[in-house]
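Pasting a structure below so you can have a look.
Excluded from the complex is one protein chain; the other protein chains are retained at their positions.
As written, the chain order gives the labels A and B, with residue 1 at the start of each chain.
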Amino acid sequence: MKTKNKRKLTIGVTGLNAIDSPGPGIAVIRGLREATSFKTRIIGLSYESLEPGIYMHDLVDRIFQIPYPTAGTEPLLSRLEYIHEQEPLNVIIPNFDAELFSFIKLEPRLKQMGISLFLPTLKQFEERHKANLLDFGKKYHIRVPFSKIIYDPGEVQRLDKEFSFPVVVKGKFYDATIAATPEQARTCFNKTAAKWGLPVIIQEFVDGTEFNITGLGDGKGKMIAGVAMRKQYITDKGKAWGGISIQDPKILALAEKFIRATRWRGGFELELMKDKNNELYLLEINPRMPAWIYLAVGVGQNIPEALVNLALGQPVEPYKDYEVGKMFIRYSWDMIVDREEYEKISVMGEL
Amino acid sequence: MMIINRNIAISETGFVFNPINGESFSVNPIGYEVISLMKENKQADEIMQYLLANYQVEPETCRKDLEDFMGMLKHHLLLEDKE
Partner (left out) sequence: MEKQRYERPVIKKLETGMPNKFGLRSEYVPITHIEGNSVKELLSTYGSPLFVISERTLRQTMEKARTAFTTRYPKVQFAWSYKTNYLNAVCSVFHQEGSWAEVVSGFEYDKAVALGVDPKKIIFNGPDKSQEDLKKSIGNDSLIHIDHLDEFYTIVNISDKLKKKPRVAIRVNMDTGVYPMWDRFGFNYENGQAWDAISKIMHSKKMELVGLHCHIGTFMLAPSAYAIAAGKLADLAHAIQQKFNHEIKYIDLGGGFASRNTLKGAYLPGIDSSPSFDDFAEAVTTALINGPFKTEKLPLLILETGRALVDEAGFLLGTVISNKRSSTGRRITILDAGVNILFTSFWYDHKITPAQPFTHYTEETIVYGPLCMNIDVIRENASLPLLNKGDHVVIHHVGAYNMTQWMQFITLRPQVIMIDMNDKPHIIRDKETLGNINAVEHIPEHVKTLPR
């Protein structure tokens, strides 16, 4: 590898909240830092002043705060224009579900400014939404648990006609609770509706073992990368705190089918459940790289690097293999930070 | 009489840090000026005279806003009793 002629790319990355329920940003940055096809200057894009990534100067070269997605695309665009003047960006990798809509909408305008993204299309993004999963499964012939979208508390009473208990009660954006009885389902419905609003999704409970796969689609139906993992230790927040790479041909075939059928563009994570009869169910599609993406890098598939190359229109050879049986174990780390840095990011919005 | 807590650190960017309880605040430039004047032991009337001399504002509005600001400083435990 000839290092001296390597391009230097300036890449903006969000999701720097490397906390106990972490965003993927720091893991993505570690992948980019280890890229062999380019060198990087990393611009961290943060929402809050205490995102740990802000203070990780060995990984992040500069930080800018950006407006919350709730503010809309125009404020985000004008902030990105300002950042682009300070630090001309080649690529941005957004890592939060909540911000993807805005970035997808802005993709053509950012392209004009010379900033490349590699995101799913709006159609792909909407189609994979939790509330649309049943239709998604039907359309692409992928097995998903039976589910029902519920607006009316009265409908909860009649669930036993269509479901056998337990069921999973899911919020529109987040949260999933298992309800063992109709009474519990009613309580869960009320709690979930109060927290996330309507509708609430009632999903068939699939008993089995959970698996995850992360991957990268080139937008034309080809799988560029795919690494499967089984969680070994799960925190009380349901996040993987340790996991091991596995190679189940059925899981890889499902990911390949998902990419081929949807012509998926960008990174993703599929949450899967394998039931007692060895049947795989697709439970959820996350339209971005997961927080454990560094495992993929560690076993030989640098998905963040490949994603950047795809964003820039570079030819990318699909990864064929990865090391099976490698583990990731997460740990937390207390950094010592000067108040002046917190002050600067809080008051000036950049560091 | 209430005066501004002597330990309060305030920087020109408008960042205020209270080392006693670890809380941080931000103030706007005029708030920064008011706190700076308070640190120089200026009384409320003197501060008001200063604001009236430098800003386009009616005395009633200025007095009301200043009292409100002092109220918020007190609310945030940034004031202390002067013995």
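Here, contacts are C-beta pairs under 8 Å (C-beta built on N, C-alpha and C of every residue); 3 or more make two chains touch, one makes a residue touch a chain.
In this text, all values refer to a predicted model and were calculated from it rather than measured experimentally.
Out of A:R62, A:R79, A:H129 or A:K250, which is the one that touches the chain we can't see?
Looking across A:R62, A:R79, A:H129 or A:K250, the contact with the absent chain belongs to A:R79.
Hey, which chain B residues sit against the chain that's not shown?
Chain B touches the chain not shown through residues 16, 23-31, 33-34, 51, 53-57, 61-62, 65-66, 68-69, 71-73, 75-76, 78.
Would you write out the residues of chain A that touch the absent chain, in ascending order?
These residues touch the chain not displayed: 47-50, 65-75, 78-79, 98, 101-102, 105, 151-152, 173, 197-199, 346, 349.
In this text, only the chains that are shown with their structure count from here on.
When the centre of a chain is set as the mean of its C-alpha atoms, what distance in Å lies between chain A and chain B?
The separation of the two C-alpha centroids amounts to 45 Å.
Give every residue of chain B touching chain A within the complex, in rising order.
For chain B paired with chain A, touching residues are 11, 13-15, 17, 24, 26.
Taking the complex as given, what residues does chain A use to touch chain B?
Interface residues on chain A, with respect to chain B: 339, 342-344, 346-348.
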